[in-house]
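Since the structure comes first, as structure tokens, the remarks are kept for the end.
For chain A:
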Amino acid sequence: MGAGARPPYTNPIPQGLILTGIVVAVSTTALALSLIIRIWKQCGTIEADELREMD
Partner candidate 1 sequence: MVSWPQWLSLVALVPLVGAVTTPAVSRGRSRVAALWALGVMTVTSFAALMLILRVAREGPFSYPFGGWKSPIGIEFRFDEFSASIGIVCLVGWLAVLYSQRYVEHALEEPRIPYYYTLLLLNFTGMIGFAVTGDLFNLFVFMEILSLSSYALVAISGERTAEMAGFKYLIMGAISSLMVLFSIGLLYASTGSLNMADISSRIGDGAVGPIPLAMALAGLTVGFMVKAALFPLHIWLPDAHAIAPSPVSAILSGLVVKTGLIGILRVYQIYYGAKVLDLSSLNTMLVWLGAISIVMGAFFAIFQEDIKMMLAYSTISNIGYIVMGFGLASPYSVIGGSVHIFNHALIKATLFLAAGCLIHKTGYRTLYDLRGVGKAMPLTTAALSVGAISIVGIPPTAGFLCKWYIALGAFEAGQPFFGVALIFGALFIFVYYIRMVNSFYFRQPVHPEFLEVGEAPASMLAPVLILASLCLVMGILGRIPLSFIEPAAHRLLAPLGG
Partner candidate 2 sequence: MEVVDIRPLLAPAISFACSGLVFVYGKNRLWRNFWSLSAAVIKLGVVMSMLPGALRGDVYVYKLVDFTPGIGLGFRADALGMLFALVSSTLWVLTIIYAIGYMEPEHEKSRFFGFFALSLSCTVGIAFAENLLTMFLFYEALTIATYPLVIHEETPEAFRAGRKYLIHTLTGGAFVLIATIVTFQIAGTLTLSKPGILDASMGTQTLTWLFVALIAGFGVKSAIMPLHGWLPEAMVAPTPVSALLHAVAVVKAGSFGILRTIYNVFGIALLKELGLTNWLAWIAAFTIIAASFIALFQDHLKRRLAYSTISQLSYIVLGASMLNPAAATAAIAHIANQAFAKITMFFVAGAIQRTTGKTHIHEFQGIGYRMPWTMGAFTVAALSFIGVPLFAGFVTKWYLALGTLEAGAWPFLIVLIASSLLNAGYWLPIVYMAYFKVPPGTKMHVEEARPTLLIPTLICAAYVILLGTTAQVPLMPFSVARAAVRFVFGM
């Protein structure tokens, strides 16, 4: 922490962490959604029960 810093200040580390966490979560969601779209295109449904019957 710099010499001039006086409370109250915001700790930058959690912000960085959360930002990164959001990036990760968004990419995961994007991948999940793209998979769902492809499954829907191929199977015509995204209902888990119906998909299970197709196996």
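By our rule, contacts are C-beta pairs under 8 Å (C-beta built on N, C-alpha and C of every residue); 3 or more make two chains touch, one makes a residue touch a chain; residues count from 1.
For anyone wondering why these and not others, all candidates are chains of the complex that A comes from, given by their letters.
Just so it is clear, the structure is predicted and the values come from calculations on it, not from any experiment.
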{"item": "Touching candidate for chain A, same complex, options 1 or 2", "value": "1"}
{"item": "Residues of chain A that touch candidate 1 when the two form their complex", "value": "13-14, 17, 20-21, 24, 27-28, 31-32, 35-36, 38-39, 42-43, 51, 54-55"}
